[in-house]
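Presented below is the structure to which this report refers.
Every protein chain but one is kept in place in this view of the complex.
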Amino acid sequence: MGGKVIAKDSLGEFVSKLSERYRIFGPRKKGTEWIFDEVRSAEEMDLRYSTTILPPRKFFIPTSERIFSFKMDGGVEEPEERDGPSLIFGIHSCDLNALLLLDMVFLEGEFPSPSYARRRERTALVALTCIDPSENCFCESMGTGPSPAGGYDVLLTDLGREYLAESGSRRGEEMLALAKGRAVTAADLEGKAKAIECAKSKFKKKVDLKGIDELFLRNLDNPVWKRLGEKDLACGICVNSCPTCFCFDVRDQLDFPMVGGVRYKEWDACVLLEFSQVALGGNFRRDRAARIRQFIGHNLGWGGASQFREFKGRAKCVGCGRCIRYCPAGIDLTEVVKELRGI
Amino acid sequence: MAKPKLAVVKMTGCAGCQMEVLRIEDKLLDLVGAVDVAYFYMATSANRHGPYDVALVEGSVSTPRELRELKELRERTKLLIALGDCACSGCLPSIVNWVPPQESAKVYERFLEIHSKKESFQRVYPLSAHVRVDLELRGCPPHRDAILEALKGALLGIKPFLREHPVCVECKLKENVCLLVCEGRPCMGPVTAAGCGAACPSNGRVCEGCYGPMSDANASSLAEILAKRCGLSREDLIGKFRKYAGLTPAFSKEASGGI
Partner (left out) sequence: MRLENPYLAEECAVKRVKRQTPDVYTYTISYPRGSNRLRMPFRPGQFIMVSIPGIGEAPFSFSAWDDGKGIFDTTIRTVGNVTSALMKRGEGQRVWVRGPYGRGWPMEEAKGKDVLIVAGGIGMAPLRPVIELVAKNRRSYGGLEILYGARTPNDLLFADEFESWKGIPDADLLLTVDSVPKGIEWDHGVGVVTTLFDRMRTEPNDSIVMTCGPEIMMKFVVKGLLAMGFQPKDLYLSLERRMKCGIAQCGHCQIGPKFVCRDGPVFPYSELRGLPDLLV
């Protein structure tokens, strides 16, 4: 696929050209943090962001989503799809890889999700090589960064005064045709490689994946879980900020005169007590220890087990660091792995 | 089929929960269409005595008269719903349980002459301390959507969906900046039941804990975090946990200073 080198002061023009075709969502500052939000120009974005509060999965699996509406006396109506093409600008490698993992759950199973498929289809992705990983990042360990190997339409890499823009799809080619820039040289590609090397030298956290599924299954009774359960607030922040957590609840909501209502999905979290509750109050993960073990185990342990069909042997975790950044109790899954290994 | 008879009754509280029932506004007419509002002092002058199918009871029990009325109401009511924190967990009126009379006397100059004080119990408890409560709608006040959910549940004969998970869930789904983690402010969100839509944190204010403990509140861990991260003193922590639900088992230890 082709590429271009775009001067930083031409980026605004590129974005404005793109905005004629797409609704653009990019990283925007919110207080001390960042969120992916609708933007109208390059100036509204902060491409030096570290990570966003919610991951980009919110665009593909909305936090709350109507499955259908119904009338009590019969009749079902599926939500209408009105949204046009949209574009996520500046998605980091970890979050992009997270979408590729979610694809395995919602597109590649026996019952693909039509709404997810539609949103993936109509959403272009402009990825960004991460040149300044945060103190909580460990995508390199997970093989998901700092620069993505694919899955993007366009990949931008900051080369100092310019961006190297590489296309990864036909849609990406069309997008790049809108950009003003010069041809890519060998020096630019070398610049990208150097930027990646430099980024790699900045990682402070690591996870050793060797035999990790076995490590978790062998350590189901390790005292570390009990200790974590005492600290854990079961607040759900780790799950809701995770880019690959896909669990949801399904509920019915009646409108008041009770002639009809909606069946809807809402994000759910395995660390919450109600998540595993069955009839008559039975619960197979009543203890917080079992629930935090499920979250961490699913992300790093059995989530990566070769028998786990969802992710074809890959770990669910992409190393974005959000669950570490936002945990009020200071629980750090990379430290948990070290403890399990007795390090 | 006759419309179910609804009563809205007040014990010791600020009447804010009843106000919230009135605030259902756009659905109020539908509500009046679906139920027979038999007793609602704040909304109608045509009040009738029971029996009732559903009673929403606001406030905690602080006088012998209230206790008598509550017991009578229970006998005349099929589904008794505690409306709001005072009714569910004691809330502000129950703070008196921790305060020696001398302390109150410092605030109220002619303390002994305050009528209600002479007539009232030394300790103030929620409804469930005295009668069977079928459903608790927590919050100070409960969210109007939860009140509607409860009434729909009553009409359909099903258990309504009330959020038992923490405020953090609603807060994070709104993509608020975490006041506790990012700004080091003493937020009660992680131990407090949701249902308010993270109202306070969405407006830049910490959660005060007005919905009381969530289903699996880890109060001791949060107390430690608030002390360490936000520098809260022992007294600060007592105040935080005592304010709305200090009588609940989940908060009682922290509300009484960790003893």
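We call the chains A and B, going by the order they appear; numbering starts again at 1 in every chain.
The rule is short, and it goes like this: a contact is a pair of C-beta atoms (placed from the backbone, for glycine too) under 8 Å apart; a residue touches a chain by one contact, two chains touch by 3 or more.
Given the structure is predicted, the values throughout are model-derived calculations rather than measurements.
Chemist: With respect to the chain omitted from the figure, which of A:177, A:193 or A:220 is a touching residue?
Modeler: A:220
Chemist: One chain isn't shown here. Among A:105, A:179, A:318 or A:336, which residue touches it?
Modeler: Hidden-chain contact among the options goes to A:105.
Chemist: Just checking the interface: what residues of chain A touch the absent partner chain?
Modeler: Given the touch definition above, chain A has residues 67-68, 70, 72, 74, 76, 78, 105-106, 109-115, 117, 213, 217, 220, 245-252, 254, 258, 261, 263, 265, 268, 270, 275-280, 282, 284-285, 290, 293-294, 297-298, 302-303, 305, 307-308, 310 touching the missing chain.
Chemist: So that we can see where the missing chain sits, which residues of chain B does it touch?
Modeler: 156-159
One rule holds for everything that comes next: only the chains that are shown with their structure count from here on.
Chemist: Between chain A and chain B, what's the gap in Å when you average each chain's C-alpha atoms?
Modeler: Each chain reduced to its C-alpha mean, chain A and chain B end up 37 Å apart.
Chemist: Where on chain B is chain A touching in the complex?
Modeler: 27, 30-31, 33-34, 148, 152, 155-156, 161, 164-166, 168-169, 172-173, 175-178, 180-183, 189-191, 215-216, 218, 221-222, 225, 229
Chemist: Tell me, which parts of chain A touch chain B in their complex?
Modeler: Chain A residues touching chain B: 30-33, 35, 53-54, 58, 63-64, 230-237, 240-241, 251, 254, 256-258, 267, 269, 272-274, 288, 325-329.
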